[in-house]
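Omission of a single protein chain aside, the complex is shown with its protein chains in their original locations.
What follows is chain A.
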Amino acid sequence: LPTDRKQPIHISADSARIDDNTGTTTYKGNVLMTQGSMEIRAAKVDLYRKKDDINLIIATGSPANFRQRPSKDQPITNAFGEKLEYKIAEQTVTITGQARVEQDRDTFSGERIVYQMKKAIVNAYSGSGSSGQRVKMIIQPKAN
């Protein structure tokens, strides 16, 4: 939801390591992070703080999962990938490694997907060269 950005971030995990030199806290094991309607589930989450304000969250898993309801009248967006990079100021989530996004019954996959949370826009990118993963979209017909 648009108000998610202002909600407190709650995080739980099996263990954590705080590094005051880099301002990084690494959470490991059944990590669940929530901020309003947004949820991240992962095996490991690195939380980066700058002057005590969180500015970047990197989640890794097999896969890691990000889900959020963009607005009251829109369906939940579900994103999956081996790595999710949530940039809080830009309000974007960059998904790599078997990247896949599901919105209602539509699905997008590609080498890299950038999800813009404010407008619920999905930008999918293919990999470079012939071996790169191509972008694939499946748009389901909408009922009239």
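To be clear about the criterion, a contact is a pair of C-beta atoms (placed from the backbone, for glycine too) under 8 Å apart; a residue touches a chain by one contact, two chains touch by 3 or more; residues count from 1.
The rule is simple: contacts and distances are computed from a predicted model.
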The chain missing from this complex carries, among "ABC transporter permease", "Benzylsuccinate CoA-transferase BbsF subunit", "Lipopolysaccharide export system protein LptC" or "Phenylacetic acid degradation protein", the UniProt name "Lipopolysaccharide export system protein LptC"
The one of A:Gln35, A:Thr77 or A:Thr94 in touch with the missing chain is A:Gln35
Touch with the missing chain holds, among A:Ile18, A:Ile121 or A:Ile139, for A:Ile18
Chain A residues touching the chain left out here are 5-21, 25, 27, 35, 47, 51-54, 88
